[in-house]
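A single structure is presented below for examination.
All protein chains but one are shown at their positions in the complex.
Residue numbering begins at 1 within each chain, and the chains themselves are lettered A and B in the order written.
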Amino acid sequence: MFEDGAIINELLIERLNYFIYVVLLLIGLHAMISKRNLIKKLIGMSIFQTSIILFYVSIAVKDEATIPIYKAEHDRHGAASKAAALELNSSDEAKPLYAPAELQPEETQQYANPLPHVLMLTAIVVGVATFGLALALCLRIQQGYGTVEEDELLVKIERSDARYSQSPLAKAINPRRRPARTSRKPRTASKATRVSQKSASSPKSTGATQTKKSAPKTKTTQPRKKPAPATRKPAASSPKAGNQKPAVKKSSVRKPANKTTSPKKKGAE
Amino acid sequence: MGLELFNTFILLLLVVTALAALRVRDLITAAAVFGVYSFLMCLLWAEMGAVDVAFTEATVGAGISTVVLVATIFNLRRKSND
Partner (left out) sequence: MKWISLIPVVAVGALLLFAATDFPEWGDPKSPASQSPVSSHFINNTGVDTEVPNMVTAVLADYRGFDTMFETVVVFIAGIAVLAILKGSGRRRRGPRTTYKVEAEPDLIVTNTVRLVVPVIQLFAFYVLAHGHVSPGGGFQGGVVMGASFILIALAWDLDHALVRMSLPRCMTIAAAGIIIYAGIGFLSMFLGGEFLDYAELERVLPVSREMARYHAMLGVEIGVGFTVTSIMFALYANLSSEGRLKGGL
């Protein structure tokens, strides 16, 4: 199995460095797919990026080559400054010190290849910019949902989706009634202004209050159980501002229902 | 031969630290191990002759990336579930 032509010898002994680059890449990729914490995913992304940069930089290596900065005998700038300093003595001595203009191919091999270094410098800096931006998004998710674990996030997103919209099946089962507004305008004028105040304040609310409300509420009861908006604080009921309009009209009718739901609401708060 | 051994050793350490950074439950520890990973990368590149890239990775990867990660974890919960 370990003879010279076999695959395992090729991969593990001769090309061990490429094998390890691929292993690092796979570690990063698997972390991005399967980890549930968002910060672990980001660390995986960074491992992925640095492994690719490692691969590119390793291509630039030449055997027994030095760093890509000119040595003293090829350095035109250093020789020029020395020549300028010696120009005061005589102009003939300055000339041999001025190094040949272009390097010859056998001298080119003494330097490592600078082109992958340049490309990877840009890649590193862009990688850190992406990393910082991704961390800012994680922080924002934490502020909005209270967690950065993926499974908890999915549950909370589904609940908040359910609060704002109904699936087609649920719409077919219990359709939302939308009464005409013109007939109710005089009676609900004050309530309409209160509702408009709440809808104006709804963009400013965060999920901090949403996550509190998510536990006692379920999907099918949302369009029905609308307590009176007069008893609510504006921030607490602003997530339901969109649903308030059909329910506001019913609140004047359903006074007993208000009394049952308002202690429930107060208990949820 | 010595250089090849050094390269191989650092590469194996890279794999170990990458796995460790993803396995620990405490996020601050993960950030610290991630800093070690960045530093080992910088060392490898300095040995390969890519000095500019090593300098950039030392400042940006092991410096800014780690500090910014710790600053973010400061505002999150410190323990991750996996």
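Note that a contact is a pair of C-beta atoms (placed from the backbone, for glycine too) under 8 Å apart; a residue touches a chain by one contact, two chains touch by 3 or more.
Since the structure is predicted, the reported quantities are computational estimates derived from the model, not experimental observations.
Trainee: Against the chain that's been left off, what residues of chain B make contact? List them.
Mentor: Those residues of chain B that touch the unshown chain are 4, 51-52, 54-56, 59-60, 63-64, 67-68, 70-72, 74-75.
Trainee: Where does chain A touch the missing chain, residue by residue?
Mentor: Here the touching residues of chain A are 7, 10-11, 14-15, 17-19, 22-23, 25-26, 29-30, 33-34, 58-63, 65, 67-70, 74-78, 80, 99, 101-105, 108-109, 111, 113-118, 121-122, 125-126, 129-130, 132-133, 135-137, 139-140, 143, 204-206, 208.
Everything below uses one rule, namely that only the chains that are shown with their structure count from here on.
Trainee: Between chain A and chain B, what distance separates the C-alpha centroids? Give it in angstrom.
Mentor: Each chain reduced to its C-alpha mean, chain A and chain B end up 20 Å apart.
Trainee: Which of the residues in chain B come into contact with chain A in the complex?
Mentor: Residue list for chain B touching chain A: 7-8, 11-12, 14-15, 18-19, 21-22, 27, 30, 34, 37-38, 41, 44-45, 48-53, 56-57, 60-61, 64-65, 68-69, 72-73, 75-77, 80-82.
Trainee: Going by the contact rule set out above, which residues of chain A touch chain B in the complex?
Mentor: 16-17, 20, 23-24, 27-28, 31, 35-37, 39-40, 42-44, 46-47, 50, 53-54, 57-58, 60-61, 65-69, 112, 116-117, 120-121, 124-125, 128, 131-132, 135, 138-139, 142, 147-149
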